[in-house]
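With one protein chain held back, the other chains of the complex are shown just where they sit.
So, chain A:
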């Protein structure tokens, strides 16, 4: 449900943007482009609200290996980043901090009751609120609609009048309409309306209408029928329900209704001369000279307020044949808007970091594993070795004579995964967006394609090689001064690597994988000083 919610938010944002664009362009487009064009454009917006194109686009354009489920946008991460409780900055090695922040209290997954925390709790309720809103919307409008429709069908009479039936049949053949359409009359409606998605009825008001008037009314309603306008309205309703919180959705519904009618008029009069058009206008007025039916939102009707009527009449009288230039302009604008929508949706998909949400949870449980090995193999003398390849069977110990202190660490460490310096999950405590609990990441996650070489960040000896359920394949290296580095989720180890081996800084010790609890290939890298996990980013500076 959370992923759905996020997808909906994205689509909503795209929708607002598109509606705004169209609104801004209106003064220009209403002069040059047809109502049919506008109607189609708004249908396009509805589609953008219903189909999460951004996800497809985001995957297409994103060249960063993703570790999340299906490349869905990481808005929760963005949100988390914005209001994270305790977190050191997510900085790529290029802009590392000069002074390491070794704060041992940061290791405890504290749950402070700060405003940030309260905010996070509230945020976690949002998807639920959204879902409830959707149901409320559907129920509210749905009940209204169902009641009205029942009343309508109960009080409608079958039309036996042969004149009317024949006129309808003729109009349908004229327009090449094959489908079934039953015509009824009703005395509670004031304007003709089309009802029913699957079994469609045309309902006429029970008033006297001349043959000519009937013909014109039929033509209008039949165009609605032919274009499947009821389906458009239903889809718009669904989109509005899903995006009930978005004011643009309501605006969109209104625009769809408006341009549905206007474009229908356009099509009706497209082959009429001035005199016929005038008659058509008068027919509209005559038929509209009644009280507007409140429930006309769900049906294709002729009913509208006075302003709407005026607009319809003036527009209809002005309908011209479109020139080639205008056709081109209309396509161009339509294409541009499409691209904007697609681009925006895709863009939003790719910003924000990928994260191993499940990973964080898994990693929380391995706290006990890295007991620094006090074997002293690393704390002895330092012997520089020439070769930088796998120190196969070198069991000789390597150690540094320098005493451990921060200044030695800084600037010395090599980034363990060359060429992939993005950190998808930083060190520290954060609210897990799906599990809804505070999770502690004791290291950093570096996404990279499976098989990428993992390098020893510094000279040291192999303390441990192993694998377990949460960490997958892992290696622990001992370095000087009670410092250890931890590499897990590995696909495999460097060939021949064994416990006790000396490795140089930059030696390959393993390969990036997705073993253990991981949703995608990445290196989970940890830094331990005096048995405590500290933020690894503190030791990577600009040079790396």
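Remarks
Everything below uses one rule, namely that a contact is a pair of C-beta atoms (placed from the backbone, for glycine too) under 8 Å apart; a residue touches a chain by one contact, two chains touch by 3 or more; residues count from 1.
Quick note on the criterion: contacts and distances are computed from a predicted model.
The listed options are "Phospholipase_D-nuclease N-terminal", "Teichoic acid D-alanyltransferase", "PTS sugar transporter subunit IIA" or "BlaI/MecI/CopY family transcriptional regulator", and the UniProt record of the chain not shown names that protein "BlaI/MecI/CopY family transcriptional regulator". Interface note: of A:155, A:170, A:270 or A:286, the residue touching the hidden chain in the full complex is A:155. Within the full complex, the residue among A:24, A:122 or A:188 touching the omitted chain is A:188. On the side of chain A, touch with the chain left out of the figure occurs at residues 151, 154-158, 187-188, 206.
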